[in-house]
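A single protein chain has been removed from this complex, and every other one stays in its place.
Moving on to chain A:
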Amino acid sequence: MPQLDTSTWLVTIIAMILMLFILIQLKFHKYSYPLSPAPKTFKSTSFPTPWETKWTKIYSPLLLPQQ
């Protein structure tokens, strides 16, 4: 059975080691797996300014002193 002819074993093993451990890994480590490009929804984190925290009636436009 020609697979048991050990004269060629060395060159086959060396070629395989070169291929598997170096060449193919060099190809696969360049692959990138990006997340899907769908937009994310986000809530804005703005805080209300001090004069907006409390609604006071005097700031209603119709109640300001008429010019």
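Convention: a residue touches a chain if its C-beta (ideal position, glycine included) is under 8 Å from a C-beta of that chain, and two chains touch if they have at least 3 such contacts; residues count from 1.
One rule holds in what follows: contacts and distances are computed from a predicted model.
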UniProt protein name for the omitted subunit, picking from "Large ribosomal subunit protein mL46", "ATP synthase subunit a", "Histidine-containing phosphotransfer protein" or "Missing oocyte, meiosis regulator, homolog (Drosophila)"? "ATP synthase subunit a"
Please give every residue of chain A in contact with the chain that is not shown. 1-6, 8-9, 11-13, 15-21, 23-25, 27-33
